[in-house]
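What follows is an incomplete set of chains from the complex, kept in their original frame.
Chain naming follows the written order as A and B, and within any one chain the residues start at number 1.
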Amino acid sequence: MEEIQFNHRTAVQVRFNDVDGLGHVNNTTIQEYFDLGRMYYLNEVFGDTVFKGDETVIVVNINTDFFSPVYLKDDLEVETAIVAIGTKSLKMVQQVVCKQTKSVKASCKSVMVGFNKRTEESLELLPEWRDAISQWEKRSY
Amino acid sequence: MEEIQFNHRTAVQVRFNDVDGLGHVNNTTIQEYFDLGRMYYLNEVFGDTVFKGDETVIVVNINTDFFSPVYLKDDLEVETAIVAIGTKSLKMVQQVVCKQTKSVKASCKSVMVGFNKRTEESLELLPEWRDAISQWEKRSY
């Protein structure tokens, strides 16, 4: 993956039933961790506006690499950055990092698009979203 | 538990990540199986009316006994019956049964009350619900 500056981190609370029969946190649960980081990121950058009105963003593609097993006792955080913004979509990159070992356990690239919850139709990204992200990430896209 | 006639059965599709780090289906997932049986039961008895309008029933108490571990390969079904109906609440009894061994893995008594989804207030049980249940269970309450 290209060198990315992560400005947002979310600590993850691991639950007992996150672990599957192989003794590892299940891959689908790792995806829940990425969603958790995404939710905190969007809440922080957009200040609640994304989840309150009809206009929101939804995920249309995820591409996740699982590098090494995650265990119940691991102290984890999700790092999140938005790396590109187009007219209708934006690209997010995330990592699940074990704080004890500094190792990256899994990484996820995702594509999100604007979405109207009421009409269930896609939507161009709002200019204020672009501004909020630029300001948060301290870069222009 | 008193002798109960179960007239409703739902086969359960076990998922890989239902199993936890002890190698058993996690107790909270067993509760999902009871919910699954409950949903199928209510859909069948009420013919979709419960989940479409504002008036529905919600669970206010569950009391579950876990008798023996459930494994990924177990062939399971949930047996469900409504055993009592009052003015505002009804009592459901359920069992998770392993079909290969005929053993009862877990049993759950639950109490449900009428609930209006829009106002988020409780609600007396509708007479047509009582009738539908009596007809399904072939008994009067």
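Definition applied: a contact is a pair of C-beta atoms (placed from the backbone, for glycine too) under 8 Å apart; a residue touches a chain by one contact, two chains touch by 3 or more.
Just so it is clear, the structure is predicted and the values come from calculations on it, not from any experiment.
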Homo-oligomer size of the whole complex, from 2 visible chains: 4
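In this section, only the chains that are shown with their structure count from here on.
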Centroid distance [mean C-alpha coordinates] between chain B and chain A, Å: 35
Chain B-facing residues of chain A, complex: 16-17, 19-21, 23, 26, 28-29, 72
